[in-house]
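Submitted below is the structure of interest, expressed as structure tokens.
Every protein chain but one is kept in place in this view of the complex.
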Amino acid sequence: MVITTVGRDTDNNPSGMERHMTIKKTLLASVIGAAMTSAALAPAAQANTTLRMAYDADPVSLDIHEQLSGGILQLSHMTFDPLVRWTKDLEIEPRLATDWERVDDTTLRMTLREGVEFHSGNAFTAEDVVWTIDRLKRSPDFKAIFAPIEGATAVDAHTLEIKTKKPYPLLLNLATYIFPMDSQFYSGEDSDGDPKDEIVKNGNSYASRHQSGTGPYEVTERQQGVRVVFERNDDYWDEQSPGNVDKIELTPISENATRVAALLSGDVDFIAPVPPNDLERVRQDDDAKLVTMSGTRIILFHMNQERVEAFKDKRVRQAFAYAINQEGIADRLMKGFATPAAQLSPEGYAGHNDELEPRYDLEKAKQLMAEAGYEDGFEITMMAPNNRYVNDAKIAQAVAAMLARINVKVDLKTLPKAQYWGEYDDRVADMMMIGWHADTEDSANFHEYLTACPDADSGAGQYNAGNYCNPEVDKLVSEANLELDQAKRAEMLQQMEQTLYDEAAFIPLHWQNLAWAADTNVDLEPIVNVMNFPYLGDLVVEEEE
Amino acid sequence: MIAFLIKRLFHALLVMFVISVIAFAIQDNLGDPIQQMVGQSVPESEREALREELGLNDPFLVQYLRFAVNAAHFDFGYSYVFNQPTTDVVLRHLPATLELVAAATFLIIVLSVPIGVYSAIKPRAWLSRFFMGVSIVGISIPVFLTAIVLIQLFAIGVSWTPFPADTGWGAWLNDLITTEGGMPAYGRGDPVPVFGTWETNFASLEGLSYLVLPAISLASIMLPLFIRLIRAEMLEVLQSDYVKFARAKGISPRRIYFLHALKNTMLPVITVGGVQIGTLVAYTILTETVFQWPGMGLMFLDAIERSDIPLIVTYLMIVGLIFVITNTLVDLIYGLINPTVKLTGKPA
Partner (left out) sequence: MTTLTSRPKSRWERFCDSYLLYSFKRDLIAQISLLVFIALVAVAVLAPWLAPMNPYDLSQIDILASELPPFWVDGSDPAYLMGTDAQGRDLLSTILYGARVSLIIGFGAVLMQATLGVCFGLLAGYLGGRVDAFLMRLADIQLSFSTLMVAIVVGALFKAIFGGGTFSDYAVPLLVLIIGLAEWPQYARTVRASVLAEKGKEYVDAARVMGLSSRRIMFRHILPNTLSPIFVISTVQVANAIISEAALSFLGLGMPETQPSLGSLIKSGFDYLQSGSWWITLIPGVVLVVLVLVINLLGDWLRDVLNPRLYKG
């Protein structure tokens, strides 16, 4: 099987482990030290409506191809536009591409919007998209995602053809990651003689300091780790956009409680993420409002069949699945800030199978253990991070306690995320926790990384710490990845979920919810979505009386 | 004097050297920084390239030497998490901690001197006994628990109705033990910028309100010690011959207590006190954790959790420096007040 999509295990916000941290020591110290970097300065616009927002971190770079992370994608949606984007209901909506059609199984023809200008004043054409796709295929973080793409050609100034190596049903999903960059602006060499389009990880390239996109905002001031100021693009092409915010000031506040306090004291108008322990505080505040949404990140435990003989027995795995009370965890530990899960795909995903429900049933679990000959249980080790997911260590404790009911003795260890992933890669415990969000917003991605037969060469099952392997499911998903009929494809993926459920390939716990909070006059609901890319260009802030 | 300072400088360098070697030696155990820099979907080959580029594959000695040479220029490297020079990060968090320590020190001085002196002059008064009783209870309450109780009482609020609310006295008693809450207990609020990254909580009433609870909890750990120390020293002084002589001469008690006796009491108090103020910095780790006070202590714990090695090393070095400096200052001041002390001798 060939991995055709890429997932990531990060928050959609940039606090995640992939938050890109520069550790360049002395070589670049002097350059980065001059933290004040102004990007393509915009004409000073008269700012009427200002939105002050606080995230847990600011974007690590202005180069949107330097890192694949929530923070960078949030930035991309502010200063660039994708070819197409997801709506709130996970439908594809046209942006810079107005129309598209399949020419044949491997070719997609897209019509591009006319009359769009980059911040630099250059006109937007199909050549820019071709250039951007080429650059994406060079980016260390993005190249895996774009591997299925053979290449793109400009048919004319506003017609584009994207060719894939094989029939690829997720091409439009992928197009949500294509934010055309200003090819003219990024061509040539900078004052140091380095090419302007160079991608340097945690470095100091031209692109990491300068931007020219088509997006609703331009960066006018940026001080790394302190603040970023965005101003509205006066010539923004999307005149339908209701957005009325002229200026956005983004301040990173990494301490959860401080961020909440900043909102409640009125220092900022919009914060994300909202820590679960403070949800109640925000909800009860009259001047603030809370928007929560069932998320798409699945939290689950793997049962390692290579380490524990008993896990090879389907009945034992099922017994484990029956012993876990997902609703209890979501209700008690997560305070309702999670949606109990029985499968990988959240609602709205092609593979989401409505028939699968959490199956807590202690008697059934005990009975299955007895049938498998493990009435007296056995001992296993368990490992979970303690600062990666919401309440991760507490969830692991609760799961350990639930397993004790079927006489399984759990030796639980929890580690900070900095140490956890090394242990995860080595598969050092019998049960390990992981959370996963599919970058492609597609069910197949979950399977490819989490439950496919592990294969070091193809990268399949890279995070399958259970070593569950069912070649038939793999085959089904490979076929689904070549199936261009979306209805048929959905059926196949739902079949995949059904099989994984029946065989108890893993223990799903819940999808972590998302939360944003803002002043009451900020009209948040229409612009937030499960991907956690608030479409700030369309944000409406009502006049305060 | 100069020999003393040189000795102390040597002292400081030694401490820092040891810290840096230990921190460097264990960095492999603190976790892999690469894991935190790239996405999980990034293949191993890309990670290896990055590791090579950052010099993480070099032998220990090479890495250490590179660090040491830079450290000599006050360049301790870049924080993995903040993406900035670690010295900048630590210095940015320093004002918050110093303000907290300053506020707590202020509380300690203002409260411990009068209480200590009073309970020495009137050891048998019920108020003195009360203070002594409270102070031993105070010693027995860990600082984080004081902080938690303060949060419960003044930030969250307590409403208790153990007494019958329909009677006048019951309602009054209920009111008495019911607290409103609402005091800020998280972070620094919106401190006023002074210059550069220095922001102060002292410049506005709102800023001060954020400082109150953390400062009280931090002070609570040292206050009982100081009260007891001042009392003990004062009692000793009051029994000395010259005080008896002064009494016999008919000098007013007030003059004896506050001019002569207090002066002699303060000598050992300054010595112990100076060292203890350094100790306060250690307790800020606990206080800052509870109140999410964005100072160095909180930053240090975060750095441990995120295995931000350069930041951990820098914090330990700077705190080491602060300790050595305060101790040296204390010894110098002690030497100035009491010239009979030879500075080259064993530090007090």
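Chains: A and B, in written order; residue numbering restarts at 1 for each.
The rule is simple: a residue touches a chain if its C-beta (ideal position, glycine included) is under 8 Å from a C-beta of that chain, and two chains touch if they have at least 3 such contacts.
A quick note: this is a predicted structure, and the numbers were derived from the prediction, not measured.
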Chains in view touching the one left out: A, B
Full-complex contact with the absent chain, from A:111, A:367, A:407 or A:458: A:407
Contact partner of the left-out chain, one of B:4, B:163, B:198 or B:323: B:323
Touching residue (missing chain; options A:383, A:433, A:493 or A:530): A:383
Hidden partner interface residues of chain B, rising order: 11, 15, 22, 26, 29-30, 136-137, 139-145, 148-149, 151-152, 156, 268, 271-272, 275, 278-279, 281-283, 285-286, 289-290, 301, 304-305, 307, 312, 316, 319-320, 323-324, 327, 346-348
In chain A, positions touching the absent partner: 277-278, 280-281, 325, 328-329, 332-333, 335, 383, 386, 393-394, 397-398, 400-405, 407, 409-410, 412-416, 419, 423
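Keep this in mind: only the chains that are shown with their structure count from here on.
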Chain B residues touching chain A - in the complex, by the definition given at the top: 30-33, 35-43, 46, 50, 54-55, 66, 70, 75, 77-85, 184, 186-190, 292, 294, 298, 302, 305-307, 310
Touching residues (chain side chain A, partner chain B) in the complex: 6-10, 17-26, 29, 32-33, 35, 60, 67-69, 140-141, 144-145, 201-202, 224-225, 254-258, 260-262, 265, 267, 387, 416-419, 421-422, 439, 449, 459, 462-463
